[in-house]
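Pasting in a structure now, in structure tokens, and then I'll have a few things to ask.
Only a single protein chain was left out; the remaining protein chains are all shown in position.
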Amino acid sequence: MTENNIIGKSVPRKEGRDKVTGAARYIDDMTLPGMLYGATVRSQIPRGKIKKISFDPEFAWSEFVIVTAEDIPGKNCIALIGDDQPCLANGEVNHPEEPTLLLAHENPHLLRKAVNAVSIEYEPMPAIFSIEESETQSQIIWGRDNTFKTFLISKGEVDTVWSKADYIVEAEYTTGAQEQLYIETNGMIAAFDADQGVTVWGSLQCPYYVHKALMALCDLTEDKVRVVQMETGGAFGGKEDYPSMIAAHAALLAMKARRPVKIIYDRMEDMTATTKRHPSRTRHRTAVSKTGKILGGEIEFTIDGGAYATLSSVVLSRGTIHAGGPYYWPNIRIRAKAVATNAPPHGAFRGFGAPQSLFAMERHMDRIAGVVGLSPVEIRRVNFLKPGDTTTTQQIVREEIDLAKLLDRALELSEYTAKKNRFAKENATGAIRRGVGIAAFLHGAGFTGSGERYLSSTVGVEGCADGTVRLLVSSTEFGQGTSTVLCQVAAEALGLPYEDVQIAQPDTAQVPNSGPTVASRTAMVVGNLVRSAVLGIKQTLTASGALPAPYTPAQFREACRKYISERGELRSFARYEAPPGVFWDDDNYRGEAYAAYAWAVYVAEVAVDLVTCGVDVKDFVALQEVGRVLHPVLAKGQIAGGVAQGIGFALYEKVVWQNGRMQNGQMTNYIMPTSADLPPIRVFFEELGNVHGAYGAKGIGELPMDGPAPAVVNAIEDALGIRFDSIPLMPEDIFAAVSEETCADGVR
Amino acid sequence: MRSDPAEYELIAPGKLPSILSLLAQQPGQWLPIAGGTDVMVQFAAGKLAARRLVSIWNLPELRGIEIASDEIRIGAGCTYTNLREHEIIAREFQLLARAARWTGGIANQNRGTLGGNIVNASPAADSLPALLAYEAELILVSVRGERRVPYVGFHTDYKRMNLQPDELIRTICLRRNLSGYFHFARKVGARNAQAISKLCVAAVGRIEIGRVAGGRTANVVGDVRIALGSVAPTPLRLTEVERMVQGQSITPELLQSASRAAMASIQPIDDIRSTAKYRSAVAGNLVVEFLDQLCTSGTQRE
Partner (left out) sequence: MRDTFENGPKIDRSLGELSLCDLSLTVNGTARTVRVYPMQRLLDVLRNELGLTGTKEGCGEGECGSCAVLMNGELVNSCLIPALQAANSDLVTIEGFAGNPQFTALQSAFLECGGAQCGICTPGMILASQHLLTKNPEPTLDDIREALSGNLCRCTGYMQIFEAVARAAQLRSIV
């Protein structure tokens, strides 16, 4: 690996000082003169026709701005992929908390009361709340058959493998909804001006998604919509598409009021009304030889998309492509579908379908091991993909990844074998049962297949009058390190100090569309574009004669200053070009699904207390190959944070549903791990490089979400000898299984 | 935030006699608020029915921990932090110190008060089982004077208690008569910190020399007090279990019977946090764990 000056170093976070001093400005820290507060009247039923909307006559409604679907200038939808999600319910509702009416007032307390003073009469219709109910199609709530999308991946001759199998292993695995629980709730401020159009400021990941949605909704041309990202207090995918909805609401109110409008959700509204991770059901049927080799199999992968399509097709895509895990499948058929239920639409959450299908795959590997009589280690070794093998989409593994070696290293770091042997003895007595579990997985970075080509991301860089360089990207910082890493790449490419590179606040009036900040694409794809764009600046300066070769940073600054004072502007843009030789067949879901995969093996150690059936994760090793570690501290932080969320996904975070509505929409009752609940999370990296990523980097933001849940549940099986195939796995569930095994009154 | 501060009155007379007069003159009109860690959560949720509040935070008459030779007297306005940091409480009334530690995080411990925990009367309240196990007594004050009542039986039903509308809890008294006792507490929450309990147990007991079948002497359970939270509308002493085990030596059979008796004497519910079945079984398990450890503690003392 080349030694670099800035890449590979843990430089200070670009916006770090502001964050630690409390100076960072989040949307709720901002006010505008004359600003009103906005709020949303939402449906209280899961499905029905709206018969009548009444306003309590005790209220002075003349003081309020009221917006309904009829006030929408353009199309009443939140434009994303399909156009099926209304901005405001028009005549019917399809999920609890569906936005129906908007109100604005100067006094936020009065506003809250006014929301409760609007009553909506419905003609309820039968609603459905589960994948199974949706599949029966006894109620059609979306399209012709409740199905948003299907995929079929087909490789080899699956139907021939059953007769050759020594074992056929069949099981079903389910995962529940998970709330992103960013500590900063959703919020927006919108302002409208007849000349300038609509401007929104907010907590968001994708300024251009919001931009596109507002154009269609407000019937405005692109120069009349401006979207500005404020410091964003966590996102994890939960602010990928939902901000378009809240921005739309704020914009409509602002347009009607002719005053700025701020909408900030409180925690309960945010939890009950916005997106969550798609619940999933995966069915595996696998033909295995007596040596443990997978001969082939069928996977049926189904996700619950909630009431409208939104991002479900893309979540399904990623989950489907990852469903086979890091293993070689000579024959496979994967049937995948996303179905509709009457819940608020589910959306993006770190991992985006892969944590769901990989949970199933990694639980299934341990099951196969048990059936065949091999250890969880051996079964994986026998089946790992090797360089030259093809994946389930028939993508050839072109890099020299050695998963067996990665596994070995993870086992060594976690003292897996010694612990397994020790626990087997110690578990014979005492109330604490310990176990260790493995998960091996991969995560494709960037948009799937032709997605990056379709995005056609553009990055800009400008020289500034003071000689520094400023990056112009729509890629947003929300804690994962976008600003820092992109500035590192630029500084490295130009041979400048890190301090000489700035990054503009993402503002659609100032920056080009570098694509959404999702899919672990920022360092890898946008980073590469940043590199090209800054080299463009360098070329321009060199060509103008202002810049010698080689040059010092002081000379660069001087050249830049001089060029700008003479010519007024120094800018360079770079646009994404698909690398040659990368083919993706969208119809047959075949080919190079992702430009790069990161690979990982995670090992979890758990202790189960039979008195309470509570699980403590005692130790966690997260080992991954990531191409290149651009910033060690940031990279470690991403992995540790993702592991914490993955442990939450497995053991703590349960959405309690009733008739499509989340019942535990408070931090008291939706449980995420505190500092007292997590083990030391020990993070290790390997670096194989990546020809498609800036300085060899692969995306890592979502990778750590895939492994912890199966590793933990595998460890619980090791500890208790009981298989659990469903998460979240609560002590109550463990108790139910344990008490079936022992005597009914719970006494050991 | 789902309440309008403009609709609420909050006054802080600053002196206990003034506050007691107010409560006597306008009974049921003014809700006392101490640290606010319960009241303000209801307020934020738009669920605070009371519109007029009187602050009893930091009243000198309600603070302070007095140490006498036979008992300690804890001001109802003492915070969980006060309890945690007090040497004698940490040493002689460990269950209360531990309950204080596992109530919320540091910031909430700095504001939450023992009196508030009692009066808020959540069945899941962390410190109440400890008060039951320690057979605390409460001193209640009003303009009519003061009265001292046992804490056992103070809570009569869900959020109902033996407190007159014009009364405040002034002091919680704990008798220092637990030398030689083994203390046991455990809270089962959804996570290790900042959790409302699914159930919790606080128990104390002594092992004594007693006579068993056949006239032999053996270690038997002496005085034992077992209290559970979150398994009934109020925190509960398991008097049936206590009667059953008193004077008996601890055998596997006794443990089984005790567990069954525990499960029979509680009425846990299914709620958003847990299930009745789970709470029931774990309650049985915790009683067994207590008696088991009590037995070991007795053996170790020889």
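All chains are identified by letter, namely A and B, in their written order; residue positions are counted from 1 within each chain.
The rule is short, and it goes like this: a residue touches a chain if its C-beta (ideal position, glycine included) is under 8 Å from a C-beta of that chain, and two chains touch if they have at least 3 such contacts.
Bear in mind that the values here come from a model prediction, so they are computed numbers and not experimental data.
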{"item": "Contacts of the hidden chain among displayed chains", "value": "A, B"}
{"item": "From A:464, A:578 or A:667, residue that would touch the chain that is not displayed", "value": "A:667"}
{"item": "Candidates A:634, A:655, A:688 or A:727 - the one touching the absent chain", "value": "A:634"}
{"item": "Full-complex contact with the absent chain, from A:151, A:182, A:327 or A:695", "value": "A:182"}
{"item": "Contact residue for the chain not shown (choose from A:36, A:50, A:65 or A:712)", "value": "A:65"}
{"item": "Residue ranges of chain B at the interface with the undisplayed chain", "value": "1, 3-12, 33, 35-37, 40-41, 43-45, 53, 55, 57-58, 81, 104-108, 110-111, 192-194"}
{"item": "Residues of chain A (touch criterion as defined above) contacting the omitted chain", "value": "10, 12-13, 15-26, 28-29, 55, 57-68, 70-71, 110, 113, 180-185, 231-236, 256, 266-267, 478-481, 633-634, 636-637, 640-645, 666-668, 672, 674-676, 678, 680-681"}
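Keep in mind that, in the parts below, only the chains that are shown with their structure count from here on.
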{"item": "Whole-Å gap separating chain A and chain B, where each centre is the average of the chain's CA atoms", "value": "43"}
{"item": "Complex interface listing, chain B residues touching chain A", "value": "1-6, 41, 45-46, 105, 188, 190-196, 255-256, 259-260, 263, 272-275, 277-278, 280-282, 284-286, 288-289"}
{"item": "Chain B contact footprint on chain A (complex, rising order)", "value": "108-110, 112-113, 266, 268, 431, 610-614, 616, 652, 656, 663-664, 666, 668-669, 671, 673-677, 731-732, 735-736, 739, 745-748"}
